[in-house]
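Of the protein chains in this complex, one is absent; all others appear in place.
Order as written gives the chain letters A, B, C, D and E; numbering starts at 1 within each chain.
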Amino acid sequence: MPTTEFDISLPSIRQMQNLIKQAAPTELKLITGDIITGRILWQDQYCVCLVDENSEQTTVWKQAIAYIKAK
Amino acid sequence: MPTTEFDISLPSIRQMQNLIKQAAPTELKLITGDIITGRILWQDQYCVCLVDENSEQTTVWKQAIAYIKAK
Amino acid sequence: MPTTEFDISLPSIRQMQNLIKQAAPTELKLITGDIITGRILWQDQYCVCLVDENSEQTTVWKQAIAYIKAK
Amino acid sequence: MPTTEFDISLPSIRQMQNLIKQAAPTELKLITGDIITGRILWQDQYCVCLVDENSEQTTVWKQAIAYIKAK
Amino acid sequence: MPTTEFDISLPSIRQMQNLIKQAAPTELKLITGDIITGRILWQDQYCVCLVDENSEQTTVWKQAIAYIKAK
Partner (left out) sequence: MPTTEFDISLPSIRQMQNLIKQAAPTELKLITGDIITGRILWQDQYCVCLVDENSEQTTVWKQAIAYIKAK
């Protein structure tokens, strides 16, 4: 995976931080076609971790994200 | 996601800034085959955020963009 | 999108510059399977902009290009 | 493959280190659609090595990971 | 497209240089599933240009190559 900056002032990073703070239901579409839904627990340069209503966690690689939507 | 420059003098960055200013209806084709339409609200190095006629926002990862068209 | 050099001395960059100067009909195959045809208007590090016979412009992300052919 | 940092303080790297220590049954979904299951033996910048119940090892390229789940 | 080194001492770069010198019939499989066959005319960091038996040229983006085979 490539070196990355994780700049909290970027709108896209901030938007995700807001989704984490609000525990907002979120939908992630992946380039595989998979849709992962849940609340975002954390993000770093490489990954975004979601938890669904059954408390199951999925760690999604950012490289595989096509788009993200608050539901 | 890789380190990126966000150079406002580049035609591709400028074109997207113009689409934002003009609030122009835009079509984004993703490498998943999804087509996202709407007006572009903002962009940064990593993402482009669109809003559709129902005020729903979608944040698209630039890594997943195949092409963009003013509609 | 990763940092890129845009070195005009590279054959691939020069070839595209020539296609622009000649306004040559060009075919771009994308990794989505889409084929975009038209004349190339400009390129930068990230994108290539084509215009078709109906004057419609499509800005293709280079990351999504599989191959290019003069038609 | 791009240059990468392998920063043990990142949540995503730490999470994988924990899966290794706990020898936790793990599911990796790849961008090919393949699902690889097993226990993670090691990771580095580029790869994650899993072993299944038949002691077969698979070395997955991180570039191909869509998501990871403890099973 | 990411910054790249084009190091002639690397086996993979040298192998392609040899295919160019020998004008060897070559098969390129792309991540789109396309197979491009022909003789390689030139390569740079980003692209490989092939010419087929009808003198048609195709410039393939290296980012889209899955594998290469002398035929």
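Heads up, the rule we're going with is that a contact is a pair of C-beta atoms (placed from the backbone, for glycine too) under 8 Å apart; a residue touches a chain by one contact, two chains touch by 3 or more.
On a predicted model such as this, the values are computed, not experimentally measured, just so you know.
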{"item": "Chains on display which the left-out chain touches in the complete complex", "value": "D, E"}
{"item": "Contact footprint on chain E, counting only the chain that is left out", "value": "2-5, 10-13, 15, 29-31, 33, 45, 62-63, 65-70"}
{"item": "In chain D, positions touching the absent partner", "value": "1-3, 30-32, 34, 36, 42, 44-47, 49, 56-61, 63-64"}
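Following the convention adopted for this analysis, only the chains that are shown with their structure count from here on.
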{"item": "Any chain that touches chain E and chain B", "value": "C"}
{"item": "Length of the line joining the C-alpha centres of chain A and chain B, rounded to whole Å", "value": "18"}
{"item": "Centre-of-Cα separation between chain E and chain A, whole angstrom", "value": "37"}
{"item": "Rounded Å distance, chain B centre to chain D centre (Cα mean)", "value": "32"}
{"item": "For chain D, residues that touch 2 or more chains besides their own", "value": "2"}
{"item": "Arrangement of touching chains [line / ring / star / complete / other]", "value": "line"}
{"item": "Chain pairs that touch, as defined at the top of this document", "value": "A-B, A-D, B-C, C-E"}
